[in-house]
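A single protein chain has been omitted from the complex, and every remaining protein chain is retained in its original position.
Here the chain labels run A and B in written order, and each chain numbers its own residues starting at 1.
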Amino acid sequence: MGGLTLFDWLPRSTPGPLLVLMSVALAFFLLAGIAALVAMGIHLFDKWLDRRQCRERAAWRPRLYEVLMQEAAPAALIDHVHPLRFDAFLAFLTPYASTIEGNEMNHLQALARPFLPVVCERAKAGPPLRRTRALRRIGLFGGSRHVPLLRTILQEDAPDLVLRAAMRELGRLGTAADVPLILETIDQLTDMDRRQISSILYELGEEAAPVLRSALVNEVGPSQERSPFVRVVCAEALRWLGDAPSGPTAATLLRTNEDLDPEVRASLLRLLRRVGRPHHAAAVRPYCESPVAFVRIHAARALGSLGAARDEAPLETRLRIDDNRWVALSAANALAELERWAPLHRLHDDSHPRASLIAGLLPSPE
Amino acid sequence: MGDALVDLTSLNLCAPMRDSPSPKASILLALEHRPSAELLREHLRRQGHETVHVEDGRDAHQYLETESPGAVVAGTRLPGRTGRELVRLVPPFDPPVVLLGRRGNDGEVVQALEQGAADYITRPFSPPVAAARVRRVLSFREAFPHAAA
Partner (left out) sequence: MMDTALLWANYLVLGYFVVLNSGYLLMSAVTVRSLVRYRHLLRTYDPDHALSAETLPPITLIAPAYNEAATCVESTRAFLSIDYPNAEVLVVNDGSTDQTLEKLIEAFELEPTARPPTATLPTAEVRETYQSQVHPSLWVIDKENGGKADALNTGICYCNAPFFCAMDADTIVEREGLIRMVRPFLEERSTVAVGGIVRVANGCTVRSGRVRDVALPRAWLPKLQVLEYLRAFFFGRVAWDEIGAMLIISGAFGLFRRETVVEVGGYATDTVGEDMELVVRMHRRLLEQKKDYHIRFLPDPVAWTEVPSTLRVLRSQRNRWQRGLAETMVRHQRMLFNPRYGVVGLVAYPFFYFLETFGPIVEFIGYLLFVFALLKGALSLPFTVAFLLVAFGVGTALSLTAVVLEELSFRRYKRTGDLLQLFGLPLVEAFGYRPLNAWWRMRGLWSYFRSEEGWGVMERAGFNTSEA
């Protein structure tokens, strides 16, 4: 049974199903072999690309320094960039763009400027990921002149990924006038982490605060009710801005609005902790008894900054009997912040099971 | 508009440097973040300083044991020995260690300065301003050589 005859004999003497199995397995084996060859080719090609990129960057680098330090005009470097290599060039500039600010950043942006029209085209249409990258580059190298493009993208029906990127960059480049547009977009992106969105709103600066406040109280009218999610991110952004006028707004909302979403409540309490005045404590107190644990936590924390002597007893109750340890811990911290040491000492002396919570809070004996 | 910044830095921050007697004081750049190191190096070089760049805290530590640079710029997240450790490892302000880290954590900056860092530069930074800060640290050390010890 030599090698030559094997290939003739085997198919004829093999039962059908086994033959199918064999050919499928063999086909896959061969396919994998071919794929390996292709991958090897790609590997060598990639290595060549890497080497070329290294050479290219080595040539760009000294000129970049000269342009940044105003020893040479931007053209000195731009002239060395082949129009087809603009993508590689912008990738080369990116780490520098996220490192520097101030004057040199302006020079860096001047370097990228000739290539931005192409980037803008890419941001407008194409695969979502490519658009996302283009948008990020616009945010990094572009300026206020690109704001209309970002606004248009937010108004059209773009994929989430693109919306998210456009929103982020609008936060960087846009103005307070863009808040309503951003808030409308948020409603479509409720999967996103809250902090991310709040930071976008925060970046628009304090001019945005009045718009955020009106979104918080839901002034738009019943036809266009703001979702709890939007109100939460507005409250967060206001908190980061340290916007004092929103203190009374938050207190009023907490006092008058019976059916607020617990998430919104908690964010209002956080806001009050940051910007509230002692007389707002009255709006906070009832929430120490809220059935929702995280509302109690934030109520206790808010009392830590706004409270007074009369809050000692309710906070001590929270510390001792609340079934949630985080509430107890927040209450302990609040007491320490208010410098009401007596309840903490009592807990310590009773060797209460929760005494470990106040470790480090009590002032040292001497 | 842009020139105002340059004027300001050369007037306020670099003023004591003009009659600085030893422009050649070398500076150790212990930074893993290459763009930061490159940009600082270019600025400091053009102002006549020699720079040595390492990307590992252990190399930085070794270098400091044999050489005595005029100042050190160290990354807060430097591997091997973090910038904070380097501050602790050298005698106070001998050489002065300037930390360089990401923006965003004020508490960390305050603590680092309290614990003996000569300065703290946050990224993103303006390279000329950052270089001027490093040079200021150098010049103070030269002006008051015994003050720190």
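By definition in this document, a residue touches a chain if its C-beta (ideal position, glycine included) is under 8 Å from a C-beta of that chain, and two chains touch if they have at least 3 such contacts.
If you're wondering where the values come from, they're calculated on a predicted model, not measured in any experiment.
Engineer: Give the residue, chosen from A:L21, A:A282 or A:I321, that touches the chain omitted from the document.
Structural biologist: That would be A:L21, which touches the missing chain.
Engineer: Of the residues A:P62, A:P127, A:P159 or A:G205, which one touches the chain left out of the display?
Structural biologist: A:P127
Engineer: Touching the absent chain in the whole complex: find that residue among A:R85, A:R113, A:R136 or A:H352.
Structural biologist: The missing chain is touched by A:R136.
Engineer: Take the complete complex as the reference. Which residues in chain B touch the chain that isn't displayed?
Structural biologist: Counting over the whole complex, chain B touches the hidden chain at residues 32, 56-58, 77-82, 84-85, 88, 102-105, 107-108, 111, 115, 123-124.
Engineer: With the missing chain put back, which residues of chain A would touch it? List them for me.
Structural biologist: Considering the whole complex, chain A reaches the absent chain at 1, 10, 13-15, 18-19, 21-22, 25-26, 28-29, 31-33, 35-36, 38-40, 42-44, 46-47, 94-95, 98, 127, 129-130, 132-133, 136, 140, 168, 172, 190-196, 198-199, 325-326, 329, 332, 356-361.
As a working rule, only the chains that are shown with their structure count from here on.
Engineer: Residue numbers of chain B touching chain A in their complex, please.
Structural biologist: Touching chain A from chain B are residues 2, 5-6, 33-36, 38-39, 42-43, 46, 123-129.
Engineer: Considering only the defined contacts, which chain A positions touch chain B in the complex?
Structural biologist: Checking each residue of chain A against chain B gives 61, 65, 68-69, 95-96, 98-106.
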